[in-house]
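The complex is shown incomplete by one protein chain, all other protein chains being positioned as in the whole.
Should a chain be cited, it is by its letter among A and B, assigned in written order, with residues numbered from 1 in that chain.
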Amino acid sequence: MTGPTEPAPDRPAVVGRGRLGRWRDQAVALGWLVVVWSLLWGDITWANLVGGLLVGGAVLVFFPLPAVSFGGRLRPRALLVFAGRFAVELVSASLHIARIAVQPGYRPRGAIIAVRLRVPTDLILALTAEAVSLVPGTLILEVDRDAGTLYLHVLDTHGPADLDVARDRTLVVEQRIVRAVGSTAEVRRVETTSPQKGTRP
Amino acid sequence: MIATIADWLGAGSLVAGALLSLAAGVGVLRFPDALSRMHAATKPQVLGVLLLLLGIALRLRTPTDLGMILLVAVFQLSTAPVAAQMIGRAAYRSGRLDRGLLDADELAERGPGSGSAGPA
């Protein structure tokens, strides 16, 4: 990666967290696993709860997950904004792709662009990649975790202007995710950096 | 009354989901290279399956089944991008793309050997 590299964001959430936070993460994961188990069985009984606890515990012990730093807290309103925009973009992008798929004799052009995220922590990177991959005519090809850069394939471009549009759209998705789950410092970083500056690698 | 409306909405979303899947199928067959086919396969497909699930939920309307349908939807939404990314990366690395259809390739400018996430 050439060009000015921003210093990698410090990740204090993992280091200074200690055993208590680790236990809390495990408990939250166990809770979700029990919920999934109950949904699979279809109803909530004591047998299902105990069975879910046993199976979930076994999964956590035998297949441990890497620690994900969750520094921020959930903001319900921002989360709703994100979910709403996500649904709208999912529908419009799907209709767009469906339209160019059935349009006779149309050969869509594509491009591969690099988008450097402003908050390249693991959580934000993964969530943005998931959301972007599901939403507009974009597809994640490669993730550079060290540089916090996503490489996207954009479908149906008509020139360099469309590339910038796609790049800005990705950064807006990142902004909504940071507003929903990011820490206060991350939100400040996203709000102060304008999408046009410092995003091209 | 409400049951009838839910039935009709359910039928509507079932047909809409099937239509989107059909468009995705046309795209998978028609698009020129593997990467564009990925677009057709992931996007209208995900929404198509979600709409079909919504149709099922609107027609079944029992809480137990709703939980399981929700689970299928969550699995679809969370696994589709991961699979798509792995397929996309394999397609790029094996050179399965038509360079004549690309406006830009900033991944090639990165140069080989710099860090990448995960195995394979």
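Quick notes on this structure:
Keep this in mind: a residue touches a chain if its C-beta (ideal position, glycine included) is under 8 Å from a C-beta of that chain, and two chains touch if they have at least 3 such contacts.
Simple rule for what comes next: contacts and distances are computed from a predicted model.
The UniProt record for the undisplayed chain lists the protein name "Cation:proton antiporter", from the options "RsbT antagonist protein RsbS", "Tetratricopeptide repeat protein", "Peptide ABC transporter substrate-binding protein" or "Cation:proton antiporter". Counting over the whole complex, subunit B has residues 10-11, 14-15, 17-19, 21-22, 24-26, 28-29, 34, 37-38, 41, 45, 48-49, 52-53, 55-56, 59-60, 62, 64-65, 68-69, 71-72, 75-76, 79-80, 82-83, 86-87, 90-91, 93-94, 96, 120 touching the chain that is not drawn.
Simple rule for what comes next: only the chains that are shown with their structure count from here on.
Separating the centre of subunit A from that of subunit B, both taken as means of CA atoms, is a distance of 16 Å. Interface residues of subunit B facing subunit A in the complex, by the touch rule stated above, are 20, 23-24, 26-27, 30-32, 35-36, 38-40, 42-44, 46-48, 64-65, 67-68, 70-71, 77-78, 80-82, 84-85, 88-89, 92, 101-110, 114-118. Those residues of subunit A lying in contact with subunit B across their complex are 1, 36, 38-40, 42-43, 90-91, 93-94, 97-102, 107-114, 129-130, 133-134, 137, 139-147, 151, 153, 155, 157, 159-160, 162-163, 201.
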